[in-house]
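Missing here is one protein chain; the remaining ones are kept as they sit in the complex.
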Amino acid sequence: MNTGRLETFADGVFAIAATLLILTVDGHFGSCAPAGATLAHQLVCSWPSYVAYVVSFLTIGIIWVNHHTVMNQIDHADRTFLMITVGFLMIVAFIPFPTRLVAENIKGDGARAATVAYGVTLTLTAALFNAVWFYAARGGRLLRPDADPKIVRGISKTFVFGPWIYVALTLIAAVEPVLGAIGFGLFALFWVIESSVFGRDRSHRSSPR
Amino acid sequence: MNTGRLETFADGVFAIAATLLILTVDGHFGSCAPAGATLAHQLVCSWPSYVAYVVSFLTIGIIWVNHHTVMNQIDHADRTFLMITVGFLMIVAFIPFPTRLVAENIKGDGARAATVAYGVTLTLTAALFNAVWFYAARGGRLLRPDADPKIVRGISKTFVFGPWIYVALTLIAAVEPVLGAIGFGLFALFWVIESSVFGRDRSHRSSPR
Amino acid sequence: MNTGRLETFADGVFAIAATLLILTVDGHFGSCAPAGATLAHQLVCSWPSYVAYVVSFLTIGIIWVNHHTVMNQIDHADRTFLMITVGFLMIVAFIPFPTRLVAENIKGDGARAATVAYGVTLTLTAALFNAVWFYAARGGRLLRPDADPKIVRGISKTFVFGPWIYVALTLIAAVEPVLGAIGFGLFALFWVIESSVFGRDRSHRSSPR
Partner (left out) sequence: MNTGRLETFADGVFAIAATLLILTVDGHFGSCAPAGATLAHQLVCSWPSYVAYVVSFLTIGIIWVNHHTVMNQIDHADRTFLMITVGFLMIVAFIPFPTRLVAENIKGDGARAATVAYGVTLTLTAALFNAVWFYAARGGRLLRPDADPKIVRGISKTFVFGPWIYVALTLIAAVEPVLGAIGFGLFALFWVIESSVFGRDRSHRSSPR
């Protein structure tokens, strides 16, 4: 079983989940302003929606980039791998929901519940992404015969930390919701920069292949 | 006519239908709680939405995995096959609607109508998936010249039961809605496990080709 | 410029427009029943939504199948062709909106306006599909060197009627909305059958290529 259709399906889910995030911004636009407020006022007070949109879009974008990297090392798929991937995509497609919760509640009473829900979702995402990778990589089960061991080890080392960092951020959110939310944003930003700056180096080093 | 664009279109519908399920969770979130309830309370009482999301996402995921398996045996498409596939996808894209009905009504008066509507939709899905397969497989009409007869027979034997099991679960739902709903969930879970554990074996046995 | 990405984009729009039709069913579900009606009652009185869903899904499905047939004859794309295709897809993506209008208003005062809006949309769809085809086919501009002249002539002959039939159905809808709606349904059904039965013949005859 080659991986072409798996990538089409996964890219479809990534693209749709990311694009549906705009409904997060759109859905309850204006509810932050008192009745009769000007549109300009509503646009300004909705800033948490924009931030939540950016953080979740970047998070899904990073997941997509990393999935790209992972699939480059994979030669073929079996049905177990497909089902684990379906579970993983199920959690990715769930991200727009807690994103909206955070956007709407970060300034109010529900901030704790919203950021914890967000953190639990991202923890599960990271855990299932680990399951996808380690199922494929264990004993080289689904890897390309010519997979670069250095890249394989690099992915394994990076991935294994993900869920624990999200667990830590979720615990922080349970105590200080706003701090947790900032943490989620900074962690996404870290990945963007890591991917761009260090990733450039890394792909440079591996350019001979 | 090769099957490339058919798979792109089908994967698109599968991915979108699955991802739109999140609107099931999002759409009426909070309606389970009394006015003024905390967000944490709303998150807890919405559990049927999450279960419905998981069951329907896994169901669409299994359909996608099986469509993958089916298309691997198919060499080319004719226009009749494309139209049958359109009908099949039409029912798959319908799944988010009864999913929402079940999520919202399973604890109330509408449980029977909602679970029966869900069951009818899945019965039709299974029936049309059979039509897709048997139209292609009858007399080897659209199969690859080198399609493995054992796999072809295996698909035919597995598929033929699907609609009847959904008919049975729908009848159970008509009598005991909650029992029917549990049945839909268990059947999805059975397929996930069957695909993963037995499927692994099966792809193992057929790995030489 | 090859046509691969064009087909991916078009298939994406077809798949999303078709799948979004479910929001037609979902959006105003229950508004047909008096307050306090049972879910079963709401499910029954919503039948126009299901019919509208089926007719529009099949219509988009047929457009997809025909686009498939058209693109099989096309070798490459230029920028004008891409822009005409964008215009064509713009109208296809519009179809869910008049579909909802018909579903909600066919039993009430707005039946005439709704069915006329539906007819105008489908007339424009057919007209722009003609523009896509004839731009590519005129003088063989974008056709494959080995395009079958019989198939090319066949497409041209079939396409040229489409807009006029939709104009006629729209005029009927302006006088007798329900009759017009039935006409849209029958015309979709005619295409499904024509595609399946005659299409099978046709692809049979052309199988040597």
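Going in written order, the chains are labelled A, B and C, and every chain counts its residues from 1.
Note that contacts are C-beta pairs under 8 Å (C-beta built on N, C-alpha and C of every residue); 3 or more make two chains touch, one makes a residue touch a chain.
Every value quoted in this text rests on a predicted model; they were computed, and no experiment measured them.
Q: Considering the complete complex, identify which of C:Asn66, C:Asn105, C:Thr170 or C:Ser195 is in touch with the unshown chain.
A: Residue touching the chain left out of view: C:Asn105.
Q: Among the options A:Phe14, A:Phe81 or A:Phe94, which residue touches the chain absent from this view?
A: A:Phe14
Q: Can you work out which residue in C:Ala52, C:Leu89 or C:Ile155 touches the chain that's missing from view?
A: Touching the chain that is not displayed is residue C:Leu89.
Q: May I ask you to list the residues on chain C that touch the chain which is not drawn?
A: Touch set of chain C with respect to the missing chain: 1, 5-6, 8-9, 12-13, 16-17, 20, 23, 27, 78-80, 82-84, 86-87, 89-90, 93-94, 96-97, 100-101, 105, 109-110, 112-114, 117.
Q: In the complete complex, which positions of chain A touch the hidden chain?
A: With respect to the unshown chain, the touching residues of chain A are 7-8, 11-12, 14-16, 18-23, 25-26, 29, 38-40, 43, 53-54, 57-58, 61-62, 64-65, 68-69, 71-72, 192, 195-197, 199-200, 202-204.
One rule holds for everything that comes next: only the chains that are shown with their structure count from here on.
Q: Taking each chain's centre as the mean position of its Cα atoms, how many Å separate chain A from chain C?
A: Chain centroid spacing, chain A to chain C, equals 36 Å.
Q: I'd like the Å distance between the centres of chain B and chain C, where a centre is the mean of that chain's Cα atoms.
A: Once rounded, the distance between the two centres reads 26 Å.
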